[in-house]
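This is the structure I have questions about; it appears just below.
Of the protein chains in this complex, all but one are displayed in their positions.
Letters are used for the chains, namely A and B, taken in the order the chains are written, and counting of residues starts over at 1 for each.
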Amino acid sequence: MRHIVESQQFTVPKILELFERTELMKKIALRGGTRDYEHKIMASLFYKPSTRTRFSFEAAMFRLGGKVLSTEQAMEFSSEIEGERLEDTIRIIANYCDVIVLRHHEEGGAKRAAAISPVPIINAGDGSGGQHPTQALLDLYTIYNECKTLDGLSVAFVGALDYGRTVRSLAYLLSKFERVKLYFVAPKEIQIKPDILEHLDEKGVNYQLLDNIGEIIGKVDVVYQTRIERERLENKHVDLSQYNINLDVLQRMKYNSIIMHPLPRSVEIDHSVDADPRAAYFRQAENGLYVRMALLTMIFDK
Amino acid sequence: MRHIVESQQFTVPKILELFERTELMKKIALRGGTRDYEHKIMASLFYKPSTRTRFSFEAAMFRLGGKVLSTEQAMEFSSEIEGERLEDTIRIIANYCDVIVLRHHEEGGAKRAAAISPVPIINAGDGSGGQHPTQALLDLYTIYNECKTLDGLSVAFVGALDYGRTVRSLAYLLSKFERVKLYFVAPKEIQIKPDILEHLDEKGVNYQLLDNIGEIIGKVDVVYQTRIERERLENKHVDLSQYNINLDVLQRMKYNSIIMHPLPRSVEIDHSVDADPRAAYFRQAENGLYVRMALLTMIFDK
Partner (left out) sequence: MRHIVESQQFTVPKILELFERTELMKKIALRGGTRDYEHKIMASLFYKPSTRTRFSFEAAMFRLGGKVLSTEQAMEFSSEIEGERLEDTIRIIANYCDVIVLRHHEEGGAKRAAAISPVPIINAGDGSGGQHPTQALLDLYTIYNECKTLDGLSVAFVGALDYGRTVRSLAYLLSKFERVKLYFVAPKEIQIKPDILEHLDEKGVNYQLLDNIGEIIGKVDVVYQTRIERERLENKHVDLSQYNINLDVLQRMKYNSIIMHPLPRSVEIDHSVDADPRAAYFRQAENGLYVRMALLTMIFDK
């Protein structure tokens, strides 16, 4: 594994190897970290600010003992002169580091960077309809860690699913496992796009589209909640509150199910839910650290 | 001591313990630093840029051997989505560090963060009428270090005192010591607010309000100068130059008195004053490093 560009590149054995390594990283992080990678430099090259994702990667690097070059203003690179190419920027920055974590505003940015980069590229999100593979992997790890399996699970995705980069990537990864059942719960205006469904059909994955959380909330193992930008559904007479998780909804969920969310959230998960042990979203954010440590060491150790 | 939220939480013994530790930190910093805290990560979470304060904290962490996650764009967190709460942000960031240094734009922000944070919060200023306890402590340390005592001192605060976060916090801290005499020197439009005076009355602290630096300049031990935003007194017929420190004013001050300023300054201290040994404001900025190292180690060592 040289670059991490899209979730498709992870096979099941590779995923399980990653999760084993993640367990080890958790132990290392909880005792403060290691000095083993002190001579490694990571560059955070963010064309759009995303402080949470950036901090998660940079903390991973620090717990490994490494160093970090950081910018959330990389757009300055491209705006500065007309016609400057991402490819040139990557070739320059590659001289100053051992790995580049790239958040690019255009779909396919990470792939373009990886095609020419002398150092490994990690895609930290490219475009709103693009990929965010490390998020998908930490989501999958969270399910694995909470449910103790990845086979036979039923997972409901709720919210704005059409442009949900994380939902798309995670659905893709889940399709690799046995007897998975997926529910896509959203107003029809923002339902999951056909390309994902075609993929699920190909893989023979069982799925269902719903406009209502009610009939399946009591039987799913995982509710993966996402934000619905209110303004996207203006004048559409959709009652968004029916997609929210609150104590009432919680009561109808299985005792051993979990609620996930890529965060930040708005109103779609009520704060009263946070205290329930099924609220897994802050643990999910924590797992981001360990999974990213594991990915970085897989790159450095190869 | 878990969080550092407001200066009120520091008792006299705690302050003296801090200052003893500060002396030790000064020695460590002057020989380049230590590697003792290499596994600690500090997050600088600034909702408004304040490069001086941020650099002072981050240098303190570096002299201790630690690592730093840093943003001056944390406002992006809250603007990104309507309704995201500081509390959620803190819970996420806490997974990636051992201490959070928070500069928030709203009064009470630090207290809200401390109420839910799994890791210690250090308030690096919240709101314009809020607290900035580490500034108050480094101010107090500077007085202690320059005057060799904190009892029996007379201190004049000069400038815009109504919204002076540092003045308010320092007045509060000084009220804990014996036979202190405070002067508040300002045009009446921007004089110190009654809540501080009520507190001083309660503690039996001797104080006086003045609109003129003239009658006390020759007898005070400390002049704590602050900026007056010119536009705040437009059309008020106040001659602001009478609040400025220049060589004439300096001549009338005691030979062993000192001039302090939280910096940055505008015209209120003439640059000709800088060369005088009584100009303590750059030494005050230096002390920020040692006091913050001491505070960080008090948190890490507990």
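One rule holds in what follows: a residue touches a chain if its C-beta (ideal position, glycine included) is under 8 Å from a C-beta of that chain, and two chains touch if they have at least 3 such contacts.
All values reported here derive from a predicted model rather than from experimental measurement.
So one chain is hidden, and I want to know which residue out of A:V5, A:L64 or A:C97 touches that hidden chain in the complete assembly.
A:C97
Looking at B:S56, B:N95 or B:Q131, which residue reaches the missing chain?
B:S56
Applying the definition given at the start, please give the residues of chain A touching the unseen chain.
On the side of chain A, residues 38-41, 43, 67, 69-71, 73-74, 76-77, 80-85, 87-89, 91-93, 95-97 touch the unshown chain.
So which bits of chain B touch the chain we can't see?
32-33, 35, 49, 51-52, 54-56, 58-59, 62-63, 70, 72, 227, 230, 263-267, 271, 282, 285-286, 288-289
Everything that follows uses one rule, which is that only the chains that are shown with their structure count from here on.
Please work out the Cα centroid separation of chain A and chain B, and write it as a whole number of Å.
Going by mean C-alpha positions, chain A sits 40 Å from chain B.
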